[in-house]
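The structure follows.
Only a single protein chain was left out; the remaining protein chains are all shown in position.
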Amino acid sequence: MCKSNQPSIGVYPGTFDPITNGHIDIIERALHLFDKVIIAVAVNSKKDPLFNASERVASIEKCFEDQKDRIEVIEVASGLLVDFAVKKNAKALIRGLRAVSDFDYEFQLALMNRKLVREVESIFLMTAFRWIYISSSMIKEVACNGGDVSDLVPPHINQLLKNKYSTK
Amino acid sequence: MCKSNQPSIGVYPGTFDPITNGHIDIIERALHLFDKVIIAVAVNSKKDPLFNASERVASIEKCFEDQKDRIEVIEVASGLLVDFAVKKNAKALIRGLRAVSDFDYEFQLALMNRKLVREVESIFLMTAFRWIYISSSMIKEVACNGGDVSDLVPPHINQLLKNKYSTK
Amino acid sequence: MCKSNQPSIGVYPGTFDPITNGHIDIIERALHLFDKVIIAVAVNSKKDPLFNASERVASIEKCFEDQKDRIEVIEVASGLLVDFAVKKNAKALIRGLRAVSDFDYEFQLALMNRKLVREVESIFLMTAFRWIYISSSMIKEVACNGGDVSDLVPPHINQLLKNKYSTK
Amino acid sequence: MCKSNQPSIGVYPGTFDPITNGHIDIIERALHLFDKVIIAVAVNSKKDPLFNASERVASIEKCFEDQKDRIEVIEVASGLLVDFAVKKNAKALIRGLRAVSDFDYEFQLALMNRKLVREVESIFLMTAFRWIYISSSMIKEVACNGGDVSDLVPPHINQLLKNKYSTK
Amino acid sequence: MCKSNQPSIGVYPGTFDPITNGHIDIIERALHLFDKVIIAVAVNSKKDPLFNASERVASIEKCFEDQKDRIEVIEVASGLLVDFAVKKNAKALIRGLRAVSDFDYEFQLALMNRKLVREVESIFLMTAFRWIYISSSMIKEVACNGGDVSDLVPPHINQLLKNKYSTK
Partner (left out) sequence: MCKSNQPSIGVYPGTFDPITNGHIDIIERALHLFDKVIIAVAVNSKKDPLFNASERVASIEKCFEDQKDRIEVIEVASGLLVDFAVKKNAKALIRGLRAVSDFDYEFQLALMNRKLVREVESIFLMTAFRWIYISSSMIKEVACNGGDVSDLVPPHINQLLKNKYSTK
């Protein structure tokens, strides 16, 4: 009756600069649907991130210390995301949706990814209601201007943001 | 390493008046993610469907004759859809997305469903590219005006549509 | 330094079938911006409301019993809304926004209203975050199917809904 | 150097209940692009129009009395619109766009029409700025409530609307 | 009967690079709703504006020379906008809406601002119809390419634009 005996794997890609409670929420939802979730941290040389790749990987791993067997965090520096997913035997790319404008872009991306590799499905999950309005960039903007983001990110991310912006 | 030993179940609700190739595509994608998919056929007394409930259930079952162990088709006449999903031990409500306007409504619905029952996730899948523009109502409008929909629905649905509209 | 010595009046139109916590939230926000808010209850003969006009007016008045001097509830049976607003010396039509699809319609309506009467401004307020996903029609659908809406409407509305649907 | 020696024909479909200045504007723009424009008046038995088919055809013809050689007004009662366009040797279906929500539906319709008949192009024109917010249904709602629509429709339509609503 | 004896204050934030007739229209509408409007000129070091902060403040002040008692123009260099609004005892942040894409972003921003400071309301006003399609950036692009923007900005802004682009 089972689909297969292999563990089901989902890939959740993003920049995570930094990871927010919204991302964490999506990952936890994905853990109800997949045996394993691989968090693919995009190392895009074009953008100038606040946190470098190793800082981002380390801070994500810290969020899931007690689920090490089901979560893997991997830097993805080059190549197509769908090729990465195929190499990892992933069944699906996981995308979190927040707003209508998100959806429009995600739609195009999913169509392109499907064209490139037919076997990997794109599935869309919705963040919990209270995270719908947050994004990494808005959190950075608020934190940079002295606003309190302590209930929008995990405590260690909050501390990292304070360190970054106080030294400026 | 497994999420649980129970088979994972997804509920795919709809009116299916009639079922289209787009619906079938979503169901086949869902079968890659769930052990079992329950197709919940809404019997909404307000709308005036072209096919009655038993016609719709029978024509859906015919599409999945060779996957009877993994597909179940059930009429849902009253009560909340999320309550139905809970009763069936479903992990997720499956929704197919086509266009931006779809998304807007689906978003509100998913938020309301989550509020009503926290344990059932809403997951969104995208139909194959070539089905993005079809819907049951557009197919009926085309068929009603003598247009050819034979490559948008399964053959037995095509025949049913011809029977309905020729007798008018 | 003052704009004028007359009290500022805003008109908040709607069907209110029934009034929800989202409506009440918008009205309370409007009370911070206007001296008086007139709630214009549309008596549209085309739609078939669950509650008749006097039920709706009475149940709205009950929500604002302790602010009778600043809230007025009036049935509007015919004529243009902007003409009503002018007759009442209102400065603005108040509209609550929830989703993108709302906005699109509201935009067209505001442009038409402005064309008809130049002196009445349309202002848009956003409901509190937790009411963004509710609407009168979704509440009726949930209540009709036995779902719990007790934290989405005031207690007396919840009771009215139970009465309506149990007698069906 | 010419595309062909045949006159180029565009079909502009609609309900035109009644025709507005926005429709007229689109037709005049289409006359710059096509040798002939056929106005296809949909006689949809499902909707309950304010003006019957012959009233609508007559009132449209009156708008273009001095361009009878380049404008044709035809009732379309049944059959697919694209089949009608093919029968009339039309190169394109002309659609007027107003708002985002329009576009979403038009997009789906154009995809379906192209699937049905490949040779007929859908082209989208934008109404003049001052007509963007008007539609036949909004004009009827305003006129029905005693509002002045004299600068949104031609004079003879304004008179027809007054006749309809005064006799109610 | 009055809300309070204190003058009501609204804050209208923006980059104003340069101020357009659309901005001026929103400010004049806001003056009907508030006793005083504070124009908060964002001095964002990341963007590279055409006009520096003092040029922008001076050119805005020139637009409202005869309403100095009700309009205040202030540079905002750092800190959160909502904190600024609280410090100024403002009741509301005023936002002008033009298009759907605007709304989507504004919605997220308003939710974040409300989360940060509960007492400051976001209210949305619509520009006059004829300014809906203009923005500072589009005006700069047109002016830079020799187009005429004299009826989209006040005369002194038109002159400033000519000076900037002729010296290039």
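Quick notes on this one:
Each chain carries a letter (A, B, C, D and E) given by its place in the written order, and its residues are counted from 1.
Rule of thumb we're sticking to: a residue touches a chain if its C-beta (ideal position, glycine included) is under 8 Å from a C-beta of that chain, and two chains touch if they have at least 3 such contacts.
Predicted, not measured: the structure shown is a model, and the values here were computed from it.
Among D:Ala53, D:Leu97, D:Val117 or D:Cys144, only D:Leu97 touches the chain that is left out of the view. For chain A, the residues touching the chain absent from view are 78-80, 83, 101, 104-105, 107-108, 111-112, 115-116.
Residues 98-101, 132-135, 138, 142, 145-148 of chain E touch the missing chain (whole complex, contact as defined above). Against the chain not shown here, chain D presents residues 1-3, 7-8, 29, 31-36, 69-70, 91-92, 97, 100, 103-104, 107, 110-111, 114-115, 121-126, 128-129.
The definition used in the following text is that only the chains that are shown with their structure count from here on.
Rounded to whole angstrom units, the spacing between the C-alpha centres of chain A and chain D is 48. In whole angstrom, the spacing between the mean C-alpha positions of chain C and chain D is 35.
Among all residues of chain D, those that touch two or more other chains are 100-101, 133.
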